[in-house]
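As you look at this complex, bear in mind that one protein chain is not there, while each of the others sits in place.
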Amino acid sequence: MSSRPSRPRARQWSVLFVDHRVIGLQYALTALGFLLVGFLLMLLIRWQLAWPAAPIPLLGVMPPELYTQLVAMHGTIMVFLGVVPLAVGGFGTYLVPLQIGATEMAFPRLNAASYWLYLGGGLIILASFLLPGGAASSGWTSYPPLADLATSGQTAWLCGLLLIASSSQLGAITMIVTIVQLRVPGLSFMRLPFFVWTQLVTAFLLLLAFPPLQAAALLQLMDRLTGSSFFLPAGLLVSGQELGVSGGGNPLLWQHLFWFLAHPEVYVLILPALGMVAEILANNTRRPLYGYRLQVWAIVLLAGMSFLVWAHHMFLTGMGTVMSAFFQATTMIVSIPSVVVLTCLLLSLWGGSIRFTTPMLFALAFLPMFGLGGLTGLPLGLAPADVHLHDTYYVVAHFHYLVAPGTIFALFAGIYHWFPRVTGRALHDGLGRIHFAGSLLAMNAIFLPMFVQGLAGMNRRLYDGGAQYAIDRPVLFLHTWIAQAAWILGLCQLPFIVNICWSLRRGRLAPANPWHATTLEWATAPLPRIARGPYEYSVPDASADFSPQFEPALEHARELEPEGV
Amino acid sequence: MNAIEDTPLSMEIPYAIEPRPDTGFSNAALGVWLFLASETMLFGALFSSYVLLRTGAPEWPRGWQRLDAGIGLLETILLAASGVTMLAAVRATQQGARTAGRRALAITAGLALLFLIVELLAYAAHLRAGEVPSRDTFWAIYFALTGVHALHVTGGLVVLTVVAVSASSALPLARLAARTETVARYWWFVDVVWLALFVICYLT
Partner (left out) sequence: MNVLSMLCPVCVGLGEGPMAQASNAGIATLMIVTLMVITAIAGVAVSIARRTRRES
């Protein structure tokens, strides 16, 4: 025993901040905040595209330099600060220990550190808007030479990204060791909820894919701060003048290192979502998942293959026929496991007695949306078609279908599904259905027209939306439709935000396992609620000869059952 | 004294230092292997950048034409020696020889510090001669590779010092042995990376 006097206050606070539930909530709330910021940036972008010359209230006419910042930051914030931290840090950190019967994650302090690194990196990136040159403005992809020569916002982006990458690394180590080592006895790997498998595979992707981006960020920082030429070729002219650097660098080096991360990153974006959807489908069809083992092998293969496809983002960089053929082949192969998973999820519905609860609505809608997003990726994975579609709105529509009515719908489903477990209260059902219907319609209204624009040849990241190009003129009007749908989408999130805020305080109390689910996180309630005295045995007219002190009586539990049962 | 408050967190989490029977790993051991896998990807990316830049360059100097191979050899010997003393520390702590283990850890840290000093002196000499990253991509990738490696040596030095300092009689021997093993795996990895670096940068 230590002879230091104990200081309960500091100890209790420090223990609080390493508890996996606290860290999970920290991640979730921070990520939701960043998602909101990213959404607001999108509204500004869409305003500019729909009405390019029109001044924005409080901001005036948007200069192109601001537009490029908004575009770069929208992508960065949504991917690195919003979706992944919510899906992995939020849902993963909170639920995985509960689902495997562990009291804590394997390295609680490391886990806490990973949150603070994420917050630090996120704040640096957000604060870069206040720099004299503004925020990063070279796309979320930060291609050199442009990014090498961009304003100081890009340096902030790189530093922030280094912190975020480190956060992911520490979080991934914690997650993997937790899942491998801290399962309760009897919980073999093939008895794990599919959600845990997706978190395990995602953690490996984060662990192994981020370091090359860290290397790349370091090299770009050196280019910007020490004058090196990792990515700058000799004889580069900027504004007609030769750049006074040593040259000898290769812009493609950045692209390779960036996409080496960024392709597995998209599987990081989708895998936790698939896990959540699987849980919610099984629960609301009252049937086992179809092909559980097959799906496990499929996502393992998906993760492995995902490291071998990255250059399909670079088909137009003159890579030579052999490399191009190689990456086309691996890209086609990598699409197979995701089709397997989607098919298994669809087959899981067959013969099910489906309860159309709010989480189930989101999970069901996820399936065709994910299908559409995935299928539209196939032409992009074949170089001849990609020649026409690369860097057009077709690509934007493709990946947004996967992330917006895909992953984000799965995250919504997860919030409605697990809110009772986290808070002990239920979210309001009616508001949830309004949120669902509005979001589904609005998201399709936003992204479906973008396929049309992309097929017409409209380029990405044009601050006037392509108004200067003749080929874009027939599809320019779609920008107005999309902008209007974006505003409707924003309005449809209000019931959701109101729902959460209201239900936290006034939501109807949920019983211990309101969805009658079968996985371990439902075995315990967030807080016991004391309903009666300590010794209610053999109460006359009760359905059983005991009424526990800590839950509503069994009769009352039936009143709180979800609709549709 | 409140027993719950004074219980360190690591005691509540199973398999922190003893291996779990059905996986064969302790948490610490598995954790450090995963960390090393990640760092392998980091250095792999840096080395692949070197390969890309060198293959695409119209001309590229031989390592010894630009770098002092003698200094490189000195650094290699320092790290190799530190690898041996690290092994001694692992053996000592496993056998319960606390003082010997502490001494070996301290010597390893000392050798690491010497390595860093030599590296910094070499950097200073390069800077004085105008051999800086902005001169050409050879120097740029040299500084990038050796700089990232030196950062890893620094991190290792900090951990070695912390473990050595913590090896007082209050720390249970099992935990000391576990900590020493964990830092040893990391340290040997850093040594192997240096070997690859030395061969590729200095000798080719």
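Letters A and B name the chains as they come in the text, with residue numbers starting at 1 for each one.
FYI, a contact is a pair of C-beta atoms (placed from the backbone, for glycine too) under 8 Å apart; a residue touches a chain by one contact, two chains touch by 3 or more.
Quick caveat, the model's predicted, so the values are computed rather than measured.
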| item | value |
| --- | --- |
| Chains still shown that are in contact with the chain withheld from the display | A, B |
| Option touching the unshown chain, where A:V22, A:V37 or A:M323 are the choices | A:M323 |
| Hidden partner chain, touching residue among B:I17, B:V32 or B:L53 | B:L53 |
| Options A:F34, A:W47, A:Y67 or A:F204, residue touching the unrepresented chain | A:F204 |
| Sole residue of A:I23, A:L219 or A:L252 that reaches the chain not shown, by the stated touch rule | A:L252 |
| Positions on chain A contacted by the hidden chain, ascending | 180, 188-189, 204, 208, 212, 250, 252-253, 256, 260, 304, 307-308, 311, 315-324, 383-384, 387 |
| Residues of chain B (touch criterion as defined above) contacting the omitted chain | 21-24, 33, 37, 40-41, 44-45, 47-49, 51-53, 55-58 |
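As a working rule, only the chains that are shown with their structure count from here on.
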| item | value |
| --- | --- |
| Interfacial residue positions of chain A with respect to chain B in the complex | 1-2, 6, 8, 11-12, 15, 18, 103-104, 106-109, 169, 172-174, 176-177, 180-182, 207-212, 214-216, 218-219, 222, 226-230, 245-246, 248-250, 253, 256-257, 260 |
| Touching residues on chain B, where the partner in the complex is chain A | 1-2, 5-6, 9, 12-16, 20, 23, 25-27, 30-31, 34-35, 37-39, 41-42, 44-46, 49, 52-53, 56-57, 132-137, 139-141, 143-144, 148, 170 |
